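Of the protein chains in this complex, one is absent; all others appear in place.
Moving on, here comes subunit A:
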Amino acid sequence: MTLQTVLVVAAALFAVGLYGALSQQVVVMVMMGLELMINGVLLAAAGFWWFLAPDPSGQVLLLVVLAAMTVEMAMGFAVATLVHRRRRTDMTDMAEDLAR
């Protein structure tokens, strides 16, 4: 286990998540893609901490990433609920006009 291998695994997780975020139509599946991307960031941050500078302040960065994950999830579910309530759909293609 080296920093390089940890970062390659993190890159793989990030790339898989990116594929999901770009290709999925269901809002919850898009959120799953975003979660996987943050999962990769989390692993990379843990690797940087362990292999480069294992002082306590680096761990705070991981806590911030976890908090970002939580906020993303909560807001994603809230928006998904709103879109479903207003439009009776959970597909991103049915809410394209929100991007304009």
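A few notes on this one:
As a working rule, contacts are C-beta pairs under 8 Å (C-beta built on N, C-alpha and C of every residue); 3 or more make two chains touch, one makes a residue touch a chain; residues count from 1.
We adopt the following convention: contacts and distances are computed from a predicted model.
Hidden from the displayed complex is a chain whose UniProt protein name, among "ABC transporter ATP-binding protein", "Phosphate transport system permease protein PstA", "NADH-quinone oxidoreductase subunit J" or "Pimeloyl-CoA dehydrogenase large subunit", is "NADH-quinone oxidoreductase subunit J". Taking the complete complex into account, residues 1, 3-20, 22-26, 28-29, 31-33, 35-36, 39, 42-43, 46-47, 49-57, 59-60, 62-64, 66-67, 69-71, 73-75, 77-82, 84-85, 90-91, 93 of subunit A touch the chain not shown.
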